[in-house]
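A single protein chain has been removed from this complex, and every other one stays in its place.
Chains: A, B and C, in written order; residue numbering restarts at 1 for each.
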Amino acid sequence: MILFGLEALQHRGQESTGMVTSNGVTFNTHKGMGLARNVFNSDNMRRLIGNMGIGHTRYSTSAASEPINCQPFVVHSIHGLLAVAHNGELVNAASLRKMVLERGVGLSTRSDSELITQALCLNPPEGEINGPDWPARIKHLMQLAPLSYSLVIMLKDRIYAVRDPYGNRPLCLGKYPAINENNDLSTGWVVASESCAFLSFTRYIREVLPGEIIEITTNGIKTVDIVPRPSGHKQAFCIFEYVYFARPNTIFEGQEVYTVRSQCGRQLALEHPVEADIVGSVPESGNAAAYGYSLQSSIPFGELLSKNTYVGRTFIQPNNSLRQLNVALKFSPIGTNVKDKRIILIDDSIVRGNTIGPIIKLLRKAGAKEVHIRVASPPLRFPCYMGINIPTRQELIANTHDLKDLSKQVGADSLYYLSVEGLVKAVQKELKPNPELGHCTACLTGDYPGGIPDELDW
Amino acid sequence: MILFGLEALQHRGQESTGMVTSNGVTFNTHKGMGLARNVFNSDNMRRLIGNMGIGHTRYSTSAASEPINCQPFVVHSIHGLLAVAHNGELVNAASLRKMVLERGVGLSTRSDSELITQALCLNPPEGEINGPDWPARIKHLMQLAPLSYSLVIMLKDRIYAVRDPYGNRPLCLGKYPAINENNDLSTGWVVASESCAFLSFTRYIREVLPGEIIEITTNGIKTVDIVPRPSGHKQAFCIFEYVYFARPNTIFEGQEVYTVRSQCGRQLALEHPVEADIVGSVPESGNAAAYGYSLQSSIPFGELLSKNTYVGRTFIQPNNSLRQLNVALKFSPIGTNVKDKRIILIDDSIVRGNTIGPIIKLLRKAGAKEVHIRVASPPLRFPCYMGINIPTRQELIANTHDLKDLSKQVGADSLYYLSVEGLVKAVQKELKPNPELGHCTACLTGDYPGGIPDELDW
Amino acid sequence: MILFGLEALQHRGQESTGMVTSNGVTFNTHKGMGLARNVFNSDNMRRLIGNMGIGHTRYSTSAASEPINCQPFVVHSIHGLLAVAHNGELVNAASLRKMVLERGVGLSTRSDSELITQALCLNPPEGEINGPDWPARIKHLMQLAPLSYSLVIMLKDRIYAVRDPYGNRPLCLGKYPAINENNDLSTGWVVASESCAFLSFTRYIREVLPGEIIEITTNGIKTVDIVPRPSGHKQAFCIFEYVYFARPNTIFEGQEVYTVRSQCGRQLALEHPVEADIVGSVPESGNAAAYGYSLQSSIPFGELLSKNTYVGRTFIQPNNSLRQLNVALKFSPIGTNVKDKRIILIDDSIVRGNTIGPIIKLLRKAGAKEVHIRVASPPLRFPCYMGINIPTRQELIANTHDLKDLSKQVGADSLYYLSVEGLVKAVQKELKPNPELGHCTACLTGDYPGGIPDELDW
Partner (left out) sequence: MILFGLEALQHRGQESTGMVTSNGVTFNTHKGMGLARNVFNSDNMRRLIGNMGIGHTRYSTSAASEPINCQPFVVHSIHGLLAVAHNGELVNAASLRKMVLERGVGLSTRSDSELITQALCLNPPEGEINGPDWPARIKHLMQLAPLSYSLVIMLKDRIYAVRDPYGNRPLCLGKYPAINENNDLSTGWVVASESCAFLSFTRYIREVLPGEIIEITTNGIKTVDIVPRPSGHKQAFCIFEYVYFARPNTIFEGQEVYTVRSQCGRQLALEHPVEADIVGSVPESGNAAAYGYSLQSSIPFGELLSKNTYVGRTFIQPNNSLRQLNVALKFSPIGTNVKDKRIILIDDSIVRGNTIGPIIKLLRKAGAKEVHIRVASPPLRFPCYMGINIPTRQELIANTHDLKDLSKQVGADSLYYLSVEGLVKAVQKELKPNPELGHCTACLTGDYPGGIPDELDW
């Protein structure tokens, strides 16, 4: 079941994966570089025995994509075995690292996830935590480092599910089996970054609350604490999860991601209408927004590009001509819907701007009369220090080209982004008004929820 | 450029791949099991020098999926080096094999592609071919074995492109660079099973004609012969290429595959209408037909299922419960479009029937009120001996369940197939009437173009 | 040069290997399972830049043979990067481990070498060591854990070479280039477990003294401390290094291992003479002792068995018949020297007794008239907790069979061991008398130099 969950979460990290199980006495671990379906096989799965476990799929932010940084991290502590899997990135990693090193610990990696693991083992210097009071240790860590993480922390006989006080990274709770089903799987609890991991066998219960520490044992679940945010700070769930990162059927804050994306498309149609014969998307990430744009504008939706699923990274060093070929290999224009048509093409985001130009060229070669680009999110302008690997400012095309330049450079007849206000409106449309409600838009606005982070420099 | 073409044709065979190049003096070869992007790398590509070459992506029909059967086949003949890549399957392989063995040749494999290669080297017993008259040897082979193949045959200084007299397998011709383009690639000719391999850099010229032998040298191309079909036989281009096998942007017989599939959807809406709120597809193969169904029926098109591209074959031996999970891993229902809706779900074909039942279950769990299945092709009932790997009759669900049983078993509110007549009509709608025009529907009707083939038994 | 050294020390550990280099600013690391010649290649060697470095070849004692336990261990400490390679085994690992865990460190492995690394990073609780006083930290560790190790500890700009106060594990010092040689290698210092690692390019200088801490920088070497043994304890250099472990051309305590082994053979001839036609060895480990036996007894030396160097571990589960075959595969009797001869066969040691029986059988089938076994070391009876992986007591054949039984079981005409006294006499014959002089014979006598060790139980 953990393997199925890892495969369902593979879009969140393709560089490495790992799993640790506990049988109540000892841990079994298997980790490796690459996709879950390549790392795990019947041999190593047979050894991953136990009645609980945690897993991880990794994409690298600060620490390199190397075997040594594969998660979960497993250590022997004075209070027993400990395994930690971490989604997110510590904004104050540098100062926490200094503190851990000063306590005399040698760190094997530059990973902030190892840092969390060692920080949990350390005896707080104030001495108020004695012995294996893990909830107290976790709370202590959350006070030292309020942003950003979802964590699963496994001991021999329990798992703690932890979400940062800002709720910046997602984490949700499920119970299996799903209702009304005769199922040969036993019963239990699941936590995951996205509810899409629950597949058909686990029933979605709720999100883990910002700051919540949930303890899961064979006796069931228990909220052991809810660590508050610094006062005056609102929730700051990552808006980029809605825009780009999550699977469309995942539920955040009670609403399906697909609905929000579709709503972004509607909003985009309101903000930037244009006459056209057909509206389509850059598959598959722009599908929902294109659908929304079509509904709002009453311009028919149609498939404009067919995606070649066998194409991966090329080893050929790209020049412009080969980059064009590579895009052509990945996306094939559907002549039926493109030839002699005025087209609106919806993309979910434009980051470096390397792809949209070649796509427009392909569409024009296939006979498109007009190509209007509509981007279902605002321009990315700022780095993220909270778990999303955004290119440097210089690489973000929105920082180097104004809208007119960009439109001209990529060869569009027109090109517009969704506004930040429009995005927030689309996201919050169905949410209950609430003074604590807020979303992190740092990558769009530079407004970082916990203040400007440590500049990482180790 | 060959590598780009192989990647664009990867959907036609994922088991092994290979490439042979000629520099006019000698051949360089690299072959391996797996996808082109895994088999080829900068090291082995550097060694594949020359000014012409052929490549192949293989899925196995009669001979096993093993290194020894990787194509192209390369042999030293008395008239020089010879490399052969073969798309298709010889219907009279057994008798041709007997002939080749009787001439005293030892065959290394059970592959009919090796058989073709050795048959080309043999001196015809009648003795009318003397020396290196390759067109005569090719013609001789085509008379011995009229079905089914597209072949590329490379000598040190030329390539022959050959299509079987029935035109059963596809083959088309392109010229690069495409017009009106400044391109740093040199000029030349390309042949490929599908025009999607031409990407943006090669201009589509025409199909290779049934029975045509084209010679390509540095001086250009030349039709050296057109070998006729046995008299009284029509063309028999594989209709399954339109339905399932080809990429949607490929052009066969002057029409885009997407258009034909969309037309199949329209025809299906005419044959089997039903009231519903939304029509969608099993992505991505059913997209075009769903689009056509939507246009014909005026029922809105919407995304019902999101596909997880990271999921591959599982190593877990399936029981029913795990098969359901695996389908759930691959396809996620979009709640927004499914909940409380009457749904029409279009699939391109139903072969074994293992997937559609679990998908319907997923949709019902996601709240669908009604689920109507429409299949955009007729039921598969007969084996193919011409290059498509269709399960045995017993495994084909259409041979074991009538429509009502099947509908009930998979849990649909209704389930209908497109008729054979409807399919042929959709395919031939835009084609110029012509007494020679015909399509192979053997897998649907049991009507084999060259008569019942040898039962393979070696 | 480090790679050459690792290959020369490959006999000390074949399970994994690793190398870390420093360029004064950062470390470069490469580690892997298997032999140095398989783990290192021109790609990864190119990245191992710097002007100093340490390496390790591992055979596992307490911690498993897994990637996570590969040495050297590298950690970031508050006082900078630290890399540690360890030859030996901590006899009080369990209590040291408890101390480290209690200080709040999470340990990733069960390796006592990681333990050493983390213990070096910890601030001593007494607080008398402030800041990066590495010699003080090393000394502190040596007082906590007096047995057994040779260590190389690398910081960015220096290497410490450390030998345990008992001198249980070997460590020696060399300088390159060797005298009287025009050499394109630059000059510098080398430490290694055995002088055989110096090859022809490094001049042997001396052994590192028991308890000595040598600091090596670009300015040369300096003894920074000599940590004393607990009072009343003698030196305890491992006698098994002479008997079995070391390469014959290595120098320990000023004498070549080959000389000592040859002397053991002479002593064995004095203790257990027998009339025979030829004396030979189980190649190659028994060669020196057989040579000594021949010199002492004046019985001609001759090759009795030829060893097949291509034979490795077999994957075939052995039954008696296959074990016989496997020995036959490894050792071929030389008929010329065996047929109709009375043979004395010298082996360096008998551990489990699985090999000698089949060898005797081979010799008899090849026509030997008599086969007398002489073992150039005393029977192994006790486990080693100081770095030599000796089977459990039950597996040691000397604990389950008396001499007569054993002789009968293996089919020898006679079988005798060298006495412990004889071995010590052979080892110490050429050494200067000295009240501190002593050798560890724990595996032969049960007399452990630091007292009975912790029974390892974590």
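Note that in this section contacts are C-beta pairs under 8 Å (C-beta built on N, C-alpha and C of every residue); 3 or more make two chains touch, one makes a residue touch a chain.
Computed from a predicted structure; not experimentally measured.
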item	value
For the chain not depicted, the shown chains it touches	B, C
Residue touching the undisplayed chain, where the options are C:C196, C:V282 or C:L418	C:C196
Chain not shown: contacting residue from C:L362, C:A376, C:L396 or C:C443	C:L362
On subunit C, residues whose C-beta touches the chain left out of the figure	4, 7-8, 10-11, 14, 35-37, 41-42, 178, 183-185, 196, 199-201, 247-249, 251, 256, 258-259, 262, 283-284, 287-288, 291, 301-303, 306-316, 319, 321, 324-325, 328-329, 332-337, 361-362, 365
Footprint left on subunit B by the chain that the document does not show	67, 73-78, 82, 98, 101-108, 110, 117-118, 120-123, 458
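Following the convention adopted for this analysis, only the chains that are shown with their structure count from here on.
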item	value
Far-end chain from subunit A, centres as C-alpha averages	C
Inter-chain centre distance, subunit A versus subunit C - centres from mean C-alpha coordinates, in Å	51
Length of the line joining the C-alpha centres of subunit B and subunit C, rounded to whole Å	63
Euclidean distance of C-alpha centroids - subunit A vs subunit B, Å	37
Residues of subunit A engaged with two or more neighbouring chains	none
